[in-house]
Structure formats: structure tokens, C-alpha cells
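Would you mind keeping the following structure in view while I ask a few things?
What you see is the complex with one protein chain gone and the rest in place.
Chain naming follows the written order as A, B and C, and within any one chain the residues start at number 1.
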Amino acid sequence: MATLYNRLAGHDVGRLAALSDGVFAFAMTLLILDIRVPDIGAVHNERDLWLAVLALGPRFLTWLLSVLTLGIFWVGQQTQLNHFARADRDLAWINIAFLATIAVLPFSTALLAEFITYRTAMGLYWLNILALGIEIAASWTYAVRKGLIKHDAPQGIERAMYARVFIAQALYAAGAALCFISTYWSIAFIIAVQLNYAIAPGWSFWRKRFGGVRTASPPRAER
Amino acid sequence: MATLYNRLAGHDVGRLAALSDGVFAFAMTLLILDIRVPDIGAVHNERDLWLAVLALGPRFLTWLLSVLTLGIFWVGQQTQLNHFARADRDLAWINIAFLATIAVLPFSTALLAEFITYRTAMGLYWLNILALGIEIAASWTYAVRKGLIKHDAPQGIERAMYARVFIAQALYAAGAALCFISTYWSIAFIIAVQLNYAIAPGWSFWRKRFGGVRTASPPRAER
Amino acid sequence: MATLYNRLAGHDVGRLAALSDGVFAFAMTLLILDIRVPDIGAVHNERDLWLAVLALGPRFLTWLLSVLTLGIFWVGQQTQLNHFARADRDLAWINIAFLATIAVLPFSTALLAEFITYRTAMGLYWLNILALGIEIAASWTYAVRKGLIKHDAPQGIERAMYARVFIAQALYAAGAALCFISTYWSIAFIIAVQLNYAIAPGWSFWRKRFGGVRTASPPRAER
Partner (left out) sequence: MATLYNRLAGHDVGRLAALSDGVFAFAMTLLILDIRVPDIGAVHNERDLWLAVLALGPRFLTWLLSVLTLGIFWVGQQTQLNHFARADRDLAWINIAFLATIAVLPFSTALLAEFITYRTAMGLYWLNILALGIEIAASWTYAVRKGLIKHDAPQGIERAMYARVFIAQALYAAGAALCFISTYWSIAFIIAVQLNYAIAPGWSFWRKRFGGVRTASPPRAER
């Protein structure tokens, strides 16, 4: 009977997506709670307030880092789920582990923000990203092997998925290794990699829009 | 292979909507956490409690301001998403940036609540609103140029969207500029603009309902 | 052009439902944050811990009160939304006001928990419930008058909705008035009314199940 339950449990990709959106949305919003409003006792004029806000700079840096991390893994997991024809119990649990690791990110971020010059904090942050990469690769591997991928998924998607994860993780590892020079180098490198990932594909669009000549307005999408 | 990933990533408008609803819902609920229950040590009778609650007035003012801001941008983004036939990776990232800026609003609100007489706090709050306006305009521009808009979107919708954003942002900028007289003027002006936006279209409905004569009951909606 | 925007904005009942579920879910989870774990310094043995947990009793009382309040208004709003064929901009704003009032409930609850013997705290809690009742009635009135109700809504639904809201609000007002005797009477009365609302319809089911004889197993639902 336990077998029957296992066969029935966790089939709904939509529910998995909804749980994921909730966890990502909450994690993204929680990050800001770590940036505290300056203490009113120490602020006596506009200039004090400016300086107090500027002093929050490192925290906004780690905030930006984690928002980008969340965005990248949200886009990645969404792309996966879109190609799943269905889920099963084990796939659901791989994704629960993934979401639990996402839920740890606000902690890793707070630790890095508080101890921004410590290699230990940078190393733990990197372990968090590494765990996310392993889980998302495991989710894909499992779904491919179990035949849970949609019939109409394009050719080459399997390798494209792995390539994406492995290249990104190699860059994160390189960035993390920079902490032996300075943790700021690590953070700057990883943010640069992530911004490149997030912005690069759209860059030519905006450059054309503001710097070039349009020749024809593009067609509207067919529904 | 990275190109294939880029072509496949971020296509699902529904997931974008779900993530957005999550972020807006948490941001709206987080705002209240900034309003602390009065300290029990300072309250000895009913009158003390009344005064302590009344002293929270300015915080409820900034709370109202931010609830209205969230409502306006939620309605605006929802209207956009409803007219997208599909999304792509870049559109997803523009909207992630928009949501990250929404997630900053509880911080800006707390800063303004704590430093309500400081022009710096008002200016930063305005920058938050300005960033939201730029991002929502960028999202629309991108979708129009890339042909992601639904085929059946009504004529004139493109200009209506821009007009809405530009008029609103002009009013917000005017309101923020009032902080050189007093930040309370800024807040009052922006709340008035937002209430006008939120309530005005429905005003005639309620005036008729409570102050006038009904002539015929309206038809039920065809499905 | 503003008119065109107004005609297009806020049409999606599904998004309204998703935002609502987010706000309700977060409010329900936030309530527990108000119940703090006992201070470890004051606990030296198992008995101390038992007493410390028992001392949290009044906070669990206000927690139960607010969970029931949230449940009742969630069921009420869901029933409304299920019968809306579509929404419009004004209906969206009425519901945003409703959700903002829901988001205030954790504050009202914390205030009542901290000042459980104060009529002022009870009165403000009641005002919160009253505002929710007014907003949910306004939402229904607006939708009915504007013809946004589904064609296939059953006869008599309009009056049933009003009757539900008015009877409940009358009972809440009566409960709140009991605070002139004791706020505990108010809380007990309102919890009793709410439990009656939540449990009563199902009571006969469970009594039959555990206390009586079953005669035939009921048919499965046709899809």
C-alpha cells in the first residue's frame, strides 16, 4: 500500500511551481529585513542621515548579490519545470531540498553581510550556491532518466541545461577562490558574472533602442 | 548551447505573475511589522493606551502611502502581464528587477517613518518610486518592441500605458519636490494623488448609490 | 487615454485571488511570530518550562481568535471571487483595501495580546473586523451593480451574501460591547460565534461518524 501512495504522491508540477514561487518571493523579501534603518539617536541632521545610509553600502552589496542569485535560480528552475510533463514523488523531494536550500540563502547573506571580510563567510555562501547547483542538476538528471520531460522539448535541451549549470558553477567557484585575495574581489566577481548573465542577452536590444536607428516595427505575437 | 538556454528560459507569464503576487503580498504584509505595539511599561490606563496608539499616527501615514504605492504598481504590472502573449528571458529579468525594487519598499518606508522630517528620507523614497516607474516602462517598451503583446490588445494601448506612467511620475516628482517646503507636504500630496488615482474612477458609482436615484438594475455579465 | 487604461486595468480575477491567498497565508503565519519562545534564563527545569508555556495561554487565545477571523474572511472573499465573471479597476481597489485591512490584523492581534484587559485594544480589534465587513460588503455591492457576477450564480445569492455579513457583524458588535463587562467575555463570545460558524455545519457529520450507524457509503462525485 505504501507503494500505491508513492505512485500517487507529488505528481502536480503546478503545485511545485506555486510552492517555489512562494519560497522565492519570501526569500527575496526577507533579504531586505537584514538592512536595518539607521539608529535615530545617532542622526542629528540631513548629512548624518546621508552618511548613515551610505554606511549601509556593504549590506546593499550582499543584498544585490543574493537578489541576483535568487533570480538566476528562479529562472533556471522555472525553465526546468516548464519542460516537465509531470512530476513524481522523488522529483518533488529533490525540489523540496532545492527550496529548503533557497530558504537558507537569507541566512548565508546575513552572515556574509555581517562578516564581509571573512573567508569563512564567503566560503559558506559559496557552499550554498554549490548546493543549489547540485540540486538543480539532480532534478534535471532525475527527470530526464525517468522520462518526465515533455515530448515537444527541443533537441539539445538536455545538454544545454547541463552546460548552463556547469559553466555557472565553474565561474562561482573561481569567484569564491578569489576570497584568498579579498572577499570583496569574490563578491565583485560573482556579481559581475551574474549581471552578465542577467543583462547581456538584452544589452543589444537596449543599445539599439537608445543608440541606433529603428527600421521597422516588429510584428505582434501570434497568440 | 547557451543560446538555446536563453531561447527557452523565462517564457512563462503565469509564473512571473505568481512570483509577483507573492512579492507584493509579502511586501504589503511586511509593512505592518514596522508599526510596533506600544511598550506595556509606559501604559497604565486606557487613556495612556489611546495616546500611545495615536502617537503611531505618522507610521500609519507612511504605511498608507506605501500600501497605495504597492496597489498602484500591482494594478499597473498586472495590466501589463495580462496583455503579454508570452515572456522571454530578458522580460523575466526586467520584471525580477522590478520585484526586487518592490521588495526594497518596506525599507524605504521604514526609513521615511523613522526620519519623517528629513528630506533625505523623502528623496530616497521618491527614488524608489522613480525606479519602479522606469522598470515598468522598460518592461512595456521591451515587450512592445519584441512583439510579445497579445494580438487582440486594443488600439491605443501602447500610448495609454506610457501616458499613465509619465503623468504619474511627473506628479510624484512634483510631490517629492514639495519636501523643500516640508516633507509632510510631500507625503500629503503624493497620498492625495494616489487616492485620486485609486478612488476617483469609482467615486461616481458610490455617489449614485448612496446619494441618488437608481433607474434600472444593470444586466448581469455574459460569461 | 487615462480612460482606456482604466478600462483595461485590474480585470483578472485570478490575479486578485493569488494576491489574496498570499496576503492571507502570510498574515496567518505572521501571527505566530507574536508568540515568543520563553526566555531560557528563567527556565531551570521541566516544570519551569511547562509553566512558561502555560503563561503564553492568553497569546494563544488571541492567536486562535485571529486565525478564526482570517479563516472566516478568506472563505467569505473566496466565495465572492468564485462568483465574479470578471473584475475591473474599482473592484480591484476595493479588494486591495480589503487585503490591506487583513494585513493590519497581525498588529491588532499583537495589541490585543499585549493589552488584553484594555477596552481600547478590544475596540480597535473590533474596528478592524468592522472595516473588513464593510469592505467585503462594498465589494459585493459594487460587483452586483456593475453586472460583474457570473450568469449562472444561483437565485438568492445576493441576499444570502448580505445576510451573512450583517448577521456576523451584529454578533461581532455584540461581542465587542461585552468588553464593558470584561474583555475576556468579548474574546470568548467572539471565538464562540466564530467556532460555531466554522464547525457547526460539519458537526452532524462527525457526530454520525463516531456516534451512530452508517447505512450506506455515499456515491463518489461525478467529475
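The rule we apply is simple: a contact is a pair of C-beta atoms (placed from the backbone, for glycine too) under 8 Å apart; a residue touches a chain by one contact, two chains touch by 3 or more.
Remember, it's a predicted structure, so these values are computed and weren't measured experimentally.
**Student:** Any idea which of A:37, A:149, A:165 or A:187 touches the chain not displayed?
**Tutor:** A:149
**Student:** Touching the left-out chain: which of C:49, C:85 or C:116?
**Tutor:** C:49
**Student:** What does the interface between chain C and the hidden chain look like in terms of residue numbers?
**Tutor:** So the residues of chain C touching the unseen chain are 17-18, 21-22, 24-26, 28-29, 31-33, 35, 37-38, 40, 43, 46, 49-50, 53, 67, 71, 74-76, 78-79, 81-83, 154, 156-157, 159-161, 163-164, 167, 198-199, 201-202, 205, 209, 217-223.
**Student:** Using the document's contact rule, name the residues of chain A that touch the chain not shown here.
**Tutor:** On the chain A side, contact with the omitted chain comes from 1-2, 4-6, 8-12, 15, 18-19, 21-23, 25-27, 30, 85-86, 89-90, 92-94, 96, 99-100, 103-104, 106-107, 110-111, 114-115, 118-121, 124, 141-142, 145-153.
The rule we apply is simple: only the chains that are shown with their structure count from here on.
**Student:** Considering only mean CA positions as chain centres, point out the chain farthest from chain A.
**Tutor:** The chain lying farthest from chain A is C.
**Student:** What rotation angle superposes the Cα atoms of chain B onto chain C, in degrees to the nearest 5?
**Tutor:** 90
**Student:** How many Å are there between the centre of chain B and the centre of chain C, using C-alpha atoms for each centre?
**Tutor:** Taking the mean C-alpha position of each chain, the two centres sit 25 Å apart.
**Student:** Where in chain A do residues touch two or more other chains at once?
**Tutor:** 22, 25-26
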